[in-house]
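Note that one protein chain of the assembly has been removed; the remaining protein chains are unaltered in position.
Our next item is subunit A:
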Amino acid sequence: MAASAKQRLSQVTSHLQSSEADIRRGRDVILTKSPDDIVVTCALRTAITKGGKGGFKDTAAANLLHGAFTSLISRSGIDPSLVEDIAVGSVLPPGGGATEFRAAALAAGFPETAAVKSLNRQCSSGLQACVDVANAIKTGMIDIGIGAGVESMSSQYGPQAVTEFSELLESHPESANCKVPMGLLSEDMARDRQISRASQDAFAASSFAKAAAAQKQGLFDEEIAPLTVTWQDPKTDEEKKITVARDDGVREGMTAESLGKIRPAFAKDGSIHAGNASQISDGAAAVLMMRRSTAERLGQQILGKFVAASVVGVKPLLMGIGPWKAIPVALEKAGVSKEEVDIYEINEAFASQCLWCVNELGLPMEKVNPKGGAIAFGHPLGCTGARQVSTLLTELKRTGKKVGVTSMCVGTGMGMAAVWVAE
């Protein structure tokens, strides 16, 4: 009798399997804490400095990464032997940087048991690294990992970063589009989508203004790990030890009017110029992630959690629209509406594309990049995705807000986005 009751019950249970009605959606759901959440217990970055002339112009990418790693270990207090995998996003180094990144991890104090990989999804490499580590923890492949990103555009930016296209690739129109320089295609896109020079300059000026104000208030101090490096004075050729703790690309007093005077960089009658595009920069960032249960067991301070991520493809010539396509996908996966997000960190590759995405998605401008973006302080390619995590989580925490999105466009026509919650 009892056995039959149990069987009848399990039969009814089987009738009720997996319905979308069971999936709770909305902000409250992602704010709920559960032991298997993937949490961030430390997120930091080096300062971001100007390529070729900034504080890190003579510092190798691996050294920047080393700096981020040592700061991460000391700040979080994590036992380095517990870290099982480190993913490093980087775009320009030959061989992907695989060898020197592993070496940098060893030098930073991680034992040989901590695996290291390098990866390259262009400008979203740093986010891809964080997402890879989060997914590896989620599936149980590892328990503790680091998503990182680094770029030394001072030493590695240039034509050698792309292999010559074969005839096969040249003969296929869409594939040949993959190597159209980003400045050119963004210029075309700005014209096609009617993003005026004035609106781009206004957007860029506000990025500078927000970043300068944030810097003045010390809002970046918490996320920046100061790094002491060797620096050659270009005037005297003298080698000095300097400590870099500030983004040196941020300029005060930039206005739409002053930006309006700069000559277009890619076309005579164009709208894109050095002042309304991201800066060429050097920098590194790292994010320590684990399950909430692990963090609580180790007594790690929880800064926030990773909720969901998306990656999408768009036309190579329209790579700038990537965030417009990726953000709704990530929000759908997270089960929240765009209104339920407090802060959007959308990379400012170009004012034109960032502005277009924000307008097209209908996001209120005050929710976007509240401390400025890559136009003001730079876009060290592989670093940016990991950098956005520390920028976002510290700002959410400071303002008592909760839900944030990081996103960027990706060269060759892609977009990525991720949803995070601060605690």
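Keep in mind that, in the parts below, contacts are C-beta pairs under 8 Å (C-beta built on N, C-alpha and C of every residue); 3 or more make two chains touch, one makes a residue touch a chain; residues count from 1.
To be clear about the criterion, contacts and distances are computed from a predicted model.
Visitor: Can you match the unshown chain of the complex to its UniProt protein name from these: "GPI transamidase subunit PIG-U", "Casein kinase II subunit beta", "MIF4G domain-containing protein" or "Peroxin-7"?
Guide: "Peroxin-7"
Visitor: Pick out which of A:17, A:160 or A:194 touches the chain that's been left out of the picture.
Guide: The single option touching the absent chain is A:17.
Visitor: Spell out the interface residues on subunit A facing the chain that's missing from view.
Guide: 1-2, 4-5, 8-9, 11-12, 14-17, 19-21
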